[in-house]
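The other protein chains are all here in position, but one chain of the complex has been omitted.
Note that the chains take the letters A, B, C and D in the order they are written out, and that residue 1 is the start of every chain.
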Amino acid sequence: MSAYWLEIIVLLGGLVLLLAEAFLAPKQKHHLASSAIFILVFTLLCLFFAKPFSVGNEEMTRFYAWDSSAKFFKGFTLIATILTLLLALDYRRILSKFTANPDSEDGTGEYYCLFLFACAGMMWMASAKDLVSLFVALELTTITSYILVGFMRRNVGSLEAGVKFLILGALSTGFLVYGISWIYGATGTTDLALIGEKINADNSTYLLFGLSLILISLAFKVGAVPMHLWVPDVYQGAPTPTTAFLSIASKASGFVIALRVIEPFITDPLIGSKVIFILAVLAGATILLGNLAAIPQKNFKRLLAYSSIANAGFILLPIAAWDTGNDLSSTQVVAFYLAIYLITTFAAFFILAVIHRQSGSDDITAFEGLGKRHPALASMTAVIIAALAGLPLTAGFWGKFLAFKMAVTAGLWIPVILGFVGVAAGFYYYFQIIRAMYWRSSLNESPLQVRPLSFWVIVTLSALTLILGIWPQPVYWLIGG
Amino acid sequence: MHSIAFYLFALLAITGGIFLVAFRNPVSSALAMVLSFVGLAGLFIGLNAYFVGIVQILVYAGAIMVLFIFIIMLLDLNDEKPVKFKSTTVLAGVIIPLLLVVQILGVIQSHNTGDEGAFKKITASSMAISAKEFPEDSAIHKSLTHPKSPKLPDTNLIGHAIFTRYNFPLQIMGVLLLVATMGVVILSKRSSKKAS
Amino acid sequence: MASLNEFLFISGLLFAIGLAGVIIRRNIIVIFMSLELMLAAASLTLVAFSRFHLHEGLPDYNGQVFVFFIITVAAAEVAVGLAIIVALYRARQTINVEDLTSMRG
Amino acid sequence: MSILLILIPILAAIAILSGGKARSIATGAAALNLIIGLGSVFSFDHSVWNFSWQVLSQPSIHLALGFYDGMSMIMVALSALVLFAAVMSGKCPEGHEKLWYSSILFIGAGGLGAFLSTDLFFFYAFHELALIPTFLMIGMLGSGERKEAAWKITIYLALGSIILLAGLIWLVAASGSETWLFEDLLASTIADSGAQKGIALLLIIGFGVLISLFPFHSWAAPAYASAPAPVAMLHAGVLKKFGLYGLIRLYPMVAEGMQAWLSLLIVLLLCNILWVGFVTLNQKRLDMMLGNSSVMHMGYIFLAFAALIEAGSFEANPLAKPAAVLLMFAHGISIALLFMLTDTIRRKTGTVELAELGGLAKAAPRLAFLFGLGAMASIGLPGLANFSGEVLVFLSGFHAYDGGGLGCVQVATILALWGVVISAVYMLRAYRQTFHGPAVKHTDSSHVQDFGPFCQIPAALLAIALLVVGLFPNSLLNLLKASTAPAPCEQAAE
Partner (left out) sequence: MNSLAWLLLGLPLLSAVVIHLGLKRLQSVSALVATASAGVTLLFSIILLLSEGDFITSFNWASIAGFEGIKIGLELDQLSKGMMLIVTGVGFLVHLFSLAYMKYDQAKARYFAGLALFMFSMTGIVLASNFIMMFIFWELVGLSSYLLIGHWYDKDSAADAAKKAFLTNRIGDFGFMIGILMLWGIAGTFTFSELAGGLAASSGYSITLLGIAVLCIFAGAMGKSAQAPLHVWLPDAMEGPTPVSALIHAATMVAAGVFMMARFYTSIGTEVIEALWGVQTIAWIGGITSLLAALMATQQDDIKKILAYSTLSQLGYMVMAVGLLSPEAGMFHLYTHAWFKALLFLGSGAVIYACHHEQNIWKMGGLKKTMPITFITFGIGTLALCGFPFITSGFWSKEQILETAWLNNKPLFLIAALVAFLTTFYMFRLFFIAFLGKSRSEKSEHAKEVGPLMFTPLIILAILALISGFSSVAGIIAPSFKILEFHIGPAFIASLLAVILGFLFAFKLYAKTDEDPLAGHKVAQVFRHKFYLDEAYAKIIRYGQDGLAAFIHFFDELIINGLIVGGFSRTAGGIGRLFTRLQSGNLQGYATLFGIGVLLVIYITVFVS
């Protein structure tokens, strides 16, 4: 089966579900999510049997990369989408409350379908190797994201987030387009492979200008400084599944295209050092801002937003330390980091959704007394928090470890030092959750109800966090290391 | 492109842009934008990009602007409130773009485009050379090698590129439009039963 | 005869004006229009480059194809954007960005 | 046996968390651990069950456990002893048994894991296992300014370990070693002297924060003072030794780079001894006094390290390493004993303010005796373990002295000797204030009961350890001698 069909399966699935949506009774809409999950699982299986295009098929081979990175990120996107849909299943009460009648699930059906389209877009992004396909795939996911963020159209927060995301997203699209046009102008091509060959002293300024504009929009996509401003507001306002999707799948696809775009430039002897420099600056600033700004946060969702900014900074480190004398390539380290980030962050969002359903609040104070109300959930939360903070023997540590390892080996000392500050601050703000769960007691001492679906997902993810914390080798098998 | 025409259209585009930003009334802004886009379309056409120029007029000035104005009317928007622009915002809004322009100028200056940067006419002979890539009975070939008045069949050429080489992005674009449509429907539909 | 640099300058200027609009204006619709202006300016750059990169005597149509995609994307974006703005207006009776500060910090 | 030593406490903690009988499981596990630990150090064939499992291929990291050399044996013995005492001691607040015992076991497992790892990575990683339990225990069940103290220790340790991590990464990268295994690392060399210096500095700062080297010391005393007794015991007794262990272990790789920081280190360690010594002198509370004293005593171990740096290799100053290791052991045991007894005093009298105490020896002679033993040990009385360590430290400081002018290490040794006077001053003051003099209301015999026999067991165990090592330092020194050559651990088939 040709790799091309992977996205098509997802897409067709989305279309079929969209059709089915029209005929389903309001109470039955959640079957759409189950079906969507089924489709995605099927696609995930197909991923292992997909074959590359023949060399002669130029229309496709120009735009569609099929390498280990593409495979990994397609799988990543699929898994992230599956988890998002699982999260959405348990979130649908709240979703329907702000879309239609809280008693019916009318109006939630499209929500599941949209994830399939966004997923397809991200899978295309994973394969994008030409600025044109990169652009269109990126826009597909971005525009889908606008809808997903503003989906709760009776919720002011969701709409406000939607508008902010829209305006800033469009702004970043403007810069992306402008940047692409300069790169095109300098080299006469949009094919990344060819661009690398055409760099010379004459056009290097054009290229750097174009690249910096593209970097801006990529920074927007992954939530890096200085384009991080949308992240906290949008994450907070958006429906939780959307937030999870944005913070994991969307960020990952941002990085995958970042890796592809940056590669020809950073490996060039002429301008490579400049690219490394700007990336190191961005990494350092992002780490610092994400971690420090998280300190005063009171809302867990917002905290996760800043945490996601901080993580973007940590992921930028290995990119800035491009393949210098390491056993692993930057792409592999980024993939590794993201794989672990997926596990821990999704777990955090699942926990958040559980808490939110009980208390109706995303605040850290909502965690108070969790140690008493649901000890098992509390201890799993503690594990996840430890992983987010990057404690050794949890999976979360390995990502930071490899990132720091690359940065230290490459001698990026200032970002590394800022990384120290960031990690230390990270302990502070993450541990606030632990403090809330155990030190504080809640007014409501009644046991907490956790829906079995969420509970088992959280169990699985926490178990993975611990197992991979001691034995991370399996992730290597996935990223082909 | 003749210099005079260039400056005329350029002036039109930029004036339109400035008015767009400066006018207080959204409708005026929208109309200023149409003005700007007309200027842009002129520049496109001057660059032998007839198709793009026309599309610019049709899609932007026609469809998109109409949509904008329609929404403005629908929402019955008034002028922005008298306590208008905060001076700091305005200052930032002037200085930042100005600095951006300076930077762009710096980039432009950095590299003497020389021969390549000079405007070269598209001659019949050059068109004839290019025509060889296309089958002889194709419209493009015919148009390029038209014995009397060879014309640049840019619509055909773009169409050719889009449907052959750019087939894959075009498919993605189709999905994009589908999603956008869906989105508009979702976001603007009223619930069947009003939430209590 | 206008040179490439002049086109680039004009497009840059337009792009900057668009950015100014985004920064200065508070009406979301106008901000949105300014964003469209920025996209259009980028298109101008592309077309100019495409025209000046003569490819065997003809303009390089890759650039113009890209402009086509930009316009399509812009149209889609406008559609979705305006839908969100309308929904927002329904919920909040405002399209002023200064009123959208319930989430901050 | 090594894997057992780590698995037993971890599994016990998990069993407790999932609803087992907390106290008995914990006691059983700790006792079993103690038997296996001491047994494998002193009599069993300890290479049994050493194992090595590659958990990551690039960089090549192994979960490798075993006794690398005598130093790790001694540290394991220390950890097992203190863990057992910690489990047995302290009084768990009602309703928190699960947290209390599982936290202790986790912290203990972290310490054991670090000392048993023969891979640099897991050596580092196991240490962090203690972080969350510590945070919870201090923050929830501590006393006094517990919240602030919990935050402080957490942030400090986190910052210290991340700096350390950078140093370790750099170390491995610069060494060109294929794996993170100690044996491979120590077999390789770092040629670049700039890198050596940088790594050495990072190691000194990173480990230094964990050891509460001046000026990174302000977390330790409040944390120990606020922590529940078992946590204070394990932290001050075991985990603090992690940093020193690491410095000594990695020293041969950066011997040259360390030279550059010798004078800085000497200044800092003297600050640890004298500056913190004076700070200790001014403490008004028993627990704070002990906390600061444990910071101060780290200076002596650093002194041995400084002597080692000056000499340039283990062979050039054969005293330094045994001195440091012996003192680490001795300090660990004695401070654990003292923290444990301080907690007992707190529980029996309700206060640890020195001004409110007095005459406790009448009502609680056994407590007074054991505390006195601990206090005497900590001020370096001969016959107790600390003296053997301290005297060797001082000898190591003068090992290079040939009768000519005094070198900086010798001057430092002389100044450090004044610290012995200071520590005697504050220890005896505190002892006199607590146990001697006429009894006051809440310390008279109608109010306070002496140690029960059951509570005495852990304290007596530690006291015996102090005496045995104090009277026969060869019991530990022979371990160091026997195993200068690292025992090769079997590579598991990959």
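Basically, a contact is a pair of C-beta atoms (placed from the backbone, for glycine too) under 8 Å apart; a residue touches a chain by one contact, two chains touch by 3 or more.
The model shown is predicted, which means the values in this text are computed figures rather than measured ones.
The chain we do not see here touches A, B, C, D in the full complex. Although one chain is not drawn, the whole complex shows that of D:W53, D:F242, D:F305 or D:F394 it is D:F394 that touches it. Only one of the listed residues, A:I199, A:M227, A:A252 or A:V475, touches the absent chain: A:M227. When the full complex is taken into account, the listed residue touching the unshown chain is D:G359, out of D:G359, D:G374 or D:P458.
For the options A:V156, A:V421, A:V459 or A:L478, the residue in contact with the chain missing from this view is A:V421. Remark: the omitted chain is touched by one listed residue; of A:V281, A:I417 or A:V459 this is A:V281. In the full complex, chain B touches the hidden chain at residues 89, 92-93, 96-97, 99-100, 103, 106-107. Touching the omitted chain from chain A are residues 163-164, 167-168, 171, 175, 205, 208-209, 211-213, 215-216, 219, 225-227, 229-230, 232-233, 274-275, 277-278, 281-282, 288-289, 292-297, 421, 425. Panel shows chain C; residues 19, 22-24, 26, 28, 31, 97-98, 100-105 of it touch the chain omitted from the view.
Just so we're on the same page, only the chains that are shown with their structure count from here on.
Among the chains present, the centre nearest to the common Cα mean is that of A. Chain geometry summary: the mean Cα position of chain A and that of chain D are 42 Å apart. Residue numbers of chain A whose C-beta contacts span two or more other chains: 132, 135-136, 139, 143, 146-147, 150, 153-154, 182.
In chain C, 8, 15, 18-19, 32, 43, 48, 50, 53, 55, 62, 65, 69, 73, 76-77, 80, 84-85, 87 are the positions where the chain touches two or more neighbouring chains simultaneously. Of all residues in chain B, those touching chain C in their complex are 1-3, 6-7, 10, 13-14, 17-18, 20-21, 26, 29-30, 33, 36-37, 40, 43-44, 46-49, 51-52, 55-56, 59-60, 63-64, 67-68, 71-72, 74-75, 77, 80-81, 85, 89-90, 92-94, 96-98, 100-101, 104-105, 108, 113, 116-120, 122-123, 125-127, 129-130, 133, 152, 154, 157-158, 161-162, 165-166, 169, 173, 176-177, 179-181, 183-184, 187-188. Per the touch definition, chain B reaches chain A in the complex via residues 103-104, 107, 110-111, 164-169, 172-173, 175-176, 178-180, 182-183, 186-187, 189, 191-196.
Note for the complex: chain A touches chain D at residues 325, 327-328, 371, 375, 379, 382, 386, 389, 391-393, 397-398, 401, 404-405, 408-409, 416, 419-420, 423-424, 426-428, 431, 434-435, 438-439, 470-473, 476, 481.
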